[in-house]
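All protein chains but one are shown at their positions in the complex.
Then we have chain A:
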Amino acid sequence: MDFGYPVLTLLILFPLVAACGLFFLRAPQVVRMYTFVVSVIELLLAVPLLGYTPNADFQFVERLDWVRQWGLEYYLGVDGISILMVWLTLAVLPLCVMCSWTYIGKRVKEFHFCLLFMTSAVLGVFCALDFVLFYVFWEAMLIPMYLLIAVWGGDDRKYASLKFFLYTLAGSTLLLAAIVAFRITGGTFAIPELMEHAFSFRFQFWAFLAMALAFAIKVPMFPFHTWLPAAHVQAPSAGSVILAAVLLKMGTYGFLRFCLPLTPAASEYFAPMMIAISIVSIIYGGAIALGQSDIKKLVAYSSVGHMGFVTLGIFLFNLRGVEGALFQMLNHGIVTGALFMMIGAVYERSHSRDIEKNLGLGKYMPAFMFFWGLMALASFGFPGTNGFVGEILVFVGAFQKSLWIGLLCVPGALLAAAYMFRVSLKMAWGKPSTARSWKDLNAREWVYLTIPAVFVLWIGLNPALFFKVIDPSIEKLLEDFDRRKVAHLETEQPMQTAATAIFGTVADKQ
């Protein structure tokens, strides 16, 4: 299906251009309406993406020269891995506008400007097929996110926003050096072409480390996760939603798009370490979440655990594991996004995120509790919800890889059930100390919670369509990975080369 216009460029540019329109508006209500309409139009513009044919190729490709001497290109395209993330980003935007409708009272115009700017940058990250273009979008998203936390955040917003900015930017500086090194060695910045190039193990070793640092901070993996709880707790609801739903995915997307295809041998070499860190993240995130009294902090730490499942799935290098990882990326976006929106909704009523101050919601807000319950179930992977599909796939992948890896993840899943039950039971049936007169969900809240709820059940009960979209790309990814890794192992002994990677060998220097 060809609609005759460059879909991806339009998707990236439209929010930016529309954001400039905000400068001509004054009344906050008009600004909100306008942004909402823009977000819906953005969704409509993405209709041609439904014509995506499930195969392993990059589609909707656009390719133009950018700076010829340096081989930079304006090169966009999506495959089965990125198209899901694009849809997720597009779907999150209207929900964010809706959930901050009454939450954001000051500098409304700037807030929506940041939201739109952010959407553009994130879409660019998922669509870019030129490494430098990717980096441009990757960095560009920092500024609006920084502002979202620093201007509209909670009491400790300055500390949190600064930490977020410094951590993520410091992490990605080495990524730039890696990108340049890829170009010098591989001769191009175009990602699909770099994927065909065989790099020496010595090169892969360093490139992997430089890239993995940037991605691990973004994910975030233990021990680079400390910015996340601070940022989540301080950010306004919409900021947390975007952070959880799409920004963290950029890190795992980076692993899938760059580390596995470009540095297969090094990925294989570092896989035990990555798996170990993932398992630590899963258990650590769950254990810390269990001890939280602040609901938002609890969900933030649960993100560390959930994203641990994603990175675990990726570094299992088997079909089930990577499928599970991709599903978990989508699921975590939907479920945690919805949880953060609900925390925002309850905060608007109680002005507190303390569990003890939000007891007994089952009685006052049954509809709210229904959605909360559903999302909580999905969060720890109850059968019939989307969380189950993702988690079980990662488990299958883990047990396929090794019994021990599988067994080590089990406590993580149990912890997730424990903290989610604890907070949900308290919120539903706890006895509040004072009488409440809170209203249940209003129409707007119904809308923005129903949409994720539908997806939770849809993916949970019938994930076939999603498998159809992602499987060809994952299969190709893994095929290439195995082929290139094996071809490599025949010529070089990784252990030996790894030992010499740091110091080099006489042969390397010649």
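The working rule: a residue touches a chain if its C-beta (ideal position, glycine included) is under 8 Å from a C-beta of that chain, and two chains touch if they have at least 3 such contacts; residues count from 1.
FYI, contacts and distances are computed from a predicted model.
Colleague: Absent chain per UniProt: "Heterodisulfide reductase subunit A", "Aspartate carbamoyltransferase", "NADH-quinone oxidoreductase subunit N" or "Multiple sugar transport system permease protein"?
Modeller: According to UniProt, the chain not displayed is called "NADH-quinone oxidoreductase subunit N".
Colleague: In the complete assembly, which of A:25, A:43 or A:143 touches the absent chain?
Modeller: Final answer for the missing-chain contact: A:143.
Colleague: Per the definition of touch given earlier, which of A:135, A:372 or A:395 contacts the omitted chain?
Modeller: A:135
Colleague: Which one, A:25, A:61, A:176 or A:457, makes contact with the chain that was left out?
Modeller: For the chain that is not drawn, the touching residue is A:176.
Colleague: Taking the full complex into account, find the residue in A:30, A:67 or A:367 that is in contact with the omitted chain.
Modeller: Checking the options A:30, A:67 or A:367, the one contacting the hidden chain is A:67.
Colleague: Write the list of chain A residues that the hidden chain touches.
Modeller: 65-70, 132, 135-137, 139-140, 142-143, 147, 150-151, 157-158, 161-162, 165-166, 169-170, 173-174, 176-177, 180-181, 183-185
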